[in-house]
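Down below is the structure, laid out as structure tokens.
Moving on to chain A:
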Amino acid sequence: MNFLRQAWAVAAKDLRSEVRSKETVNASLSFALVILLLFSFAFDPDAEQVRQISGGLLWLVFAFAGTLILNRSFARELVNDCLDALIASPATGAQIFFGKCVANYTLLVAVECVCLPIFAVFYNVKLPQRIALLFLVMLLGTWGITVIGTLFSAMTVNLRLRELMLPTLIYPMLIPALIGAIQLSTVLLGNDPLGTENQIWFRLLVVFDLIFTALALTLVEIVLVG
Partner candidate 1 sequence: MSPENATFMFYGFTVAWLVILIYVVSIALREKKLRQELDRVKRMVGEHEGEVKK
Partner candidate 2 sequence: MRLKIIVALSVLSGLILAWNLHTIFLKIPDELNQGAIFRIIYFHVPAAITSFTGFFVAMFCGVGYLVKGDLKLDAAAAGITEVSLAFATITLITGSIWGRIIWGLWWTWDPRLTSYFVCWLMYVGYLMLRNAIDEPNTRARMSAVLSIFACIDIVIVWKSIEWWRTQHPGPVLSIRSGGGMAPGMEAPLWYNLIALLMLSAVLILIRMRQQSMQREIDSLRRYAHAF
């Protein structure tokens, strides 16, 4: 119980700070819109092409916009030595990490929820019948991005080239989760039947999330404290 309480304290702090300033969410949302615009020039897809690339397009937008949120996650603590204060507090590294994960996750899911209808409007995609399943895919995939992104944000927080290093490090690692999420999203957005061969992607997402959450919780103490 104490674990969750401490983690929630950290999460609430981050969320409260973000709600007051709205800087990260605004930046992330604007970036997402810009990417959607750029893709329309890059591909100029017709209806059939949109059907094929919809999942990929959506998740690229989520991944790129998510990096902004994840980068700020630990970077915001650098001012006034807040990070040192956090680490010195009674909360363990894992509690701090989990709290930040929850906060980042909430923000990223919020951004995604705004992006999805905008994407549907821009690319003339009818919102799918199985929207609950699509939402589930979004939740699973976003957790994978959040867990790895938050850990690497902690790792790169003190580096000069933080904004460059974070995407370089996390995107190759996220490929399995992105593949699974993209496959499922494309099928669901196209209103195609979700056959048995696609269940493997659900399993992949769940396994990915479980393995990397466990790994991150175990190793974050080493990254934050030493």
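Selection criteria: all candidates are chains of the complex that A comes from, given by their letters.
Here is the rule we go by: contacts are C-beta pairs under 8 Å (C-beta built on N, C-alpha and C of every residue); 3 or more make two chains touch, one makes a residue touch a chain; residues count from 1.
Keep in mind that what you see is a predicted model, and the values were worked out from it rather than measured.
Undergrad: Chain A in this complex: which of 1 or 2 touches it?
TA: 2
Undergrad: Please give the residue numbers of chain A that touch candidate 2 in the complex, ascending.
TA: 148, 151, 155-156, 158-161, 165, 168-169, 172-173, 175-176, 179-180, 183, 197, 200, 204, 207-208, 211-212, 215, 219, 222-223, 226
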